[in-house]
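So the structure is just underneath, and the comments pick up after that.
Showing chain A:
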Amino acid sequence: MSLLKVENLTVALPPGGDRPHAIEDITLEVDAGEILCVVGESGSGKSITANAVMGLLPKGLAVKAGRIVFEGRDLLALSPEGMRRLRGARLAMIFQEPMTALNPVMRVGEQIAEAMRVHGAGAEAARRVPELLAAVKLPDPAATARAYPFRLSGGQRQRVMIAMALALEPSLLIADEPTTALDVTTQMQILRLIREIQSRRGTGVMFITHDFGVVAEIADRVAVMQHGRIVEQGPAAEILNRPQHPYTRALIAAVPQGAPGSAPPSSAPVILEAKGVEKTYRRTGGWFGPKPEVRAVHHADFVLRKGETLGLVGESGSGKSTLARCVVKLVEPEKGEILFEGADLRPLSRRAWKPFRKRIQMVFQDPFASLNPRRRVGEIIAEGPITHGAPRAAALARARELLALVQLDPGAMERYPHEFSGGQRQRIGIARALAMEPELLIADEPVSALDVSVQAQVLALLADIRARLGLTMLFITHDLRVAAQVCDRIAVMQHGAIVEQGPTAEVFGAPRHPYTRQLLDSIPGRGWTPPVIAA
Partner candidate 1 sequence: MSLSRRGFMAAAASAPVLMRASEALAQGIAPRRGGTLQMMLTPEPPVLQIGVNQQGPTLVAAPKMFQGLLTFSPALEPEPVLAKSWTISPDGREYVFALQEGVKWHDGQPFTAEDVVFSIMKFHMELAPRARAIFQLIETCEARDPLTVRMVLKQPFQPFLLMFDATAAAMVPKHLFDGRDYRTAPAVQRPVGTGPFRFVEWQRGNFIRLDRNEEYWKPGQPYLDSIIYRIIPDSQSRRLALESGQVLLSQTNDIEPFDIPALRQRPNLEVHTAGWEYFSPLSWIELNHRVKPLDDARVRRAMSMAIDRNFIVNRLWFGVGKPATNPVASTTRFHDPSARLPAFNVAEANRILDAAGYPRNAQGVRFTLKHMALPYGEIWTRLSEYLRQAMRNIGINFEMESTDAGSWARRVGNWEYETTINFVYQFGDPTLGVERTYVSTNIQRVTFTNTGGYANPQVDALFLRARTAAAAAERQAAFSEVQKLLIEEVPQIWLMELSFPTIHDRRVRNVITTGLGVHKSFDDVFIAG
Partner candidate 2 sequence: MREFWRRFRRNRGALAGLVILVLIILLAAFAPLLYPGSPWEMATAPFVPPGEEGMLLGSDSLGRDVAAGIAHGARISLMVGAVSTIAALSIGVTLGAVAGYLGGVVDDAVMRFTEFFQTIPSFVFAVLLVAIFTPTIGSVVFAIAVVSWPPVARVVRAEFLSLRSREFVQAAEVLGKSRIAIVLTDILPNALSPIVVLSSLMVASAILLESALSFLGLGDPNLMTWGFLIGAGRSVIRLAWWMSVFPGLAIFLTVLALNLVGEGLSDALNPRLARQRGGAT
């Protein structure tokens, strides 16, 4: 008899939503000792399902029909008090954002003990905390227990959440995208930790994610969701290698893999060279207090040839973004040279920079923050050329052409950014950069904030533009799969320094630096090469 059986579960959306039901006719099972991965893009209703099982649906959403049978009892029939007694004891949940998941003004140990105390563990609760923290492989459990959450890193906090969830040995653990916000290496450690605990205690796990790599890494069985429905369900191997439903097939096809196009000959002229660039952040301590320093970028010399795409790869805090911003003077490095076609850009004044502004442009990460919400799309694109003296009419006409280039309908000229999806906004960002007809384009994590399917389209657009205009590109990303697909050469960065750089095939095939190896190992589902899907 399975641990959890969800039958025809339907949850209604408040009127005025884009569809009548958040989730419709959901039927799935989770057995003890098994990991069920529920995968789907944002808006597919996977989180709603998880929250429905835990009885934590937000006020506006109500269960319309279906049953949730857990250990033989229908949870929907339970009184709120009955459900509360189960939560944390028999079934537990961990969430996506570790940074805000813990109460900032309460010590970590206290929050874990609370989970036990509310279920009647009394004095014994405090005693078991260090033991639990050790079980999730946290260094120095006693110190961690006394610490406040803001002292811990994202990964450490997620471990605390796991310890808290598994304190009372629940039979079912629901994990709502627990590793999405973490770095690749930390993500791998957490996935292995969940896998190990699950197999040791035979806990059933319902794992929510949007990343097929993660599915390949840990899933026993998979359920694929789209627009609130389960479109396909079955053993992981079946779904990953022989996807039946067209939506699943499209998703798998969108997973970035394969090698980039032909790299330009190494004899092409050098466009951009960084030599000895250094940037240090000094935190404003008190008048007399200590002034801690963070050396964001130090040994990071690299060369970029015309027509080539160099990938700057590394985890958050590695300095890849700071280095890129040094090139366009959004960040002022203290030392070093940034040569663009021989001219050193670093010491130039704001006015001296103006001619170079036309020749170097940048695309940003967050589609919702990179466009000025108060201006029309047409003006956003035409603004650059107009600043550099282009007549308004010509600039606007050029903007209309660019919209077509980035596959958006010209009618978008008059509309405001908030009327577009994430993917469309990113295209507008690209059009804005191209309006200046730059020779060098800097893309700072252009697709990280997009869903997998949309990500694939934008990457295809970039590849097409690069080929057509012969653009040179500096591509910043933390996702090695994307880097592998897009970049001719890769530079791996750690703690502000480039530890290894070379042609993509060499760096992926025969990594020399231990950190590069660890990075490659941490790619979830590395063993699985997605099947080539006929278009």
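One rule holds in what follows: a residue touches a chain if its C-beta (ideal position, glycine included) is under 8 Å from a C-beta of that chain, and two chains touch if they have at least 3 such contacts; residues count from 1.
How were these candidates chosen? In short, all candidates are chains of the complex that A comes from, given by their letters.
All figures in this text were calculated on a predicted structure; none of them were measured in a lab.
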| item | value |
| --- | --- |
| Touching chain, any copy counted, for chain A within the complex - options 1 or 2 | 2 |
| Interfacial residue positions of chain A with respect to candidate 2 in the complex | 13, 17-18, 22, 42-43, 45, 47-48, 58, 60-61, 228, 325, 328-330, 353-354, 357-358, 360-362, 364-366, 369-375, 383-384, 387-388, 429, 432, 436 |
